[in-house]
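Let's look at chain A:
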Amino acid sequence: MQFQFDSLASFFAMDGHGPYVWASYGMVVLVLVVLAVTPVFRQRKLRRELQQQLRQEEARRRAATTRAASQRAAEVVE
Partner candidate 1 sequence: MGSEAVEVSLSKKAQPGKARGVALAAYARVPGFYTLFRTELVLAARRRSDIVNPLLFFVTVLAMMPLGIGPEPEMLSRMAPGLIWVMALLATLLSQESLFRGDYEDGSLEQLALQPQPLYFPVLAKVLVHWLVTGVPLALLSPLLGMMLNLGAEGYWPLFVSLVLGTASLSLIGAVGAALTVALRRPGLLLALIIMPLYVPVLIFGTGTVQAALDGYSFGPQLAVLGAILAVAAALAPLASAGAIRISLEN
Partner candidate 2 sequence: MSWQWFHRLGSPRWFYQKSSAWLPWLGGAALSLLSVGVVWGLGFAPEDFKQGNSYRIIYIHVPAAFLALAGYYIMAISGAIGLIWKMKLSFVVMRAAAPIGAALTFIALFTGAVWGKPTWGTYWVWDARITSMLILFFLYLGVMALSGAFSREQSGDKASALLALVGTVNIPIIYKSVDWWFTLHQPATLKLTEASTIDPSMFYPLITMIAGFYLFYAWVLTLHTRTMILQREGRTQWVRELVGASAPAKA
Partner candidate 3 sequence: MSSSAYKSSATSPASSAQNSPVDGCSLRARDLSCERDGRVLFAGLDFLLPAGSALQVEGANGAGKSTLIRTLIGSTSDYHGDILWRGKAFPGALSVMRSELLYIGHNAGVRRGLSPMENLAWYGAAAEDAMAALDAVGLYGFEETLCQQLSAGQNRRVALARLYLPGAPQLWILDEPLAALDVAGVESLESCMRGHLQRGGSVLLTSHQPVNIQPLAKVNLADFQPQESHLEAEYGF
């Protein structure tokens, strides 16, 4: 088994078929990269959204408990 082309230039040219071959391989690389990368980005975004939602719920819960506590305190004062 040996490299089939004399030079790098002839490897890229592929006897005139270079544009077709490289366009095909380029498109494949593009599509495969998009396939592999989109879920990673989406997962990151989802996690961020969920975390934000969790923080909001936590804040709401804390606000509710402090409000209840202050009410109780007010009743005691009365």
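Behind the choice of candidates: all candidates are chains of the complex that A comes from, given by their letters.
Note that in this section a residue touches a chain if its C-beta (ideal position, glycine included) is under 8 Å from a C-beta of that chain, and two chains touch if they have at least 3 such contacts; residues count from 1.
Computed from a prediction, not measured in an experiment: that's the story for all the values here.
Of the candidates listed (1, 2 or 3), only one touches chain A in this complex, namely 2. Those residues of chain A lying in contact with candidate 2 across their complex are 1-5, 11, 14-18, 20-21, 23-25, 27-28, 31-32, 34-36, 38-40, 42-43, 46-47, 50-51, 53-55.
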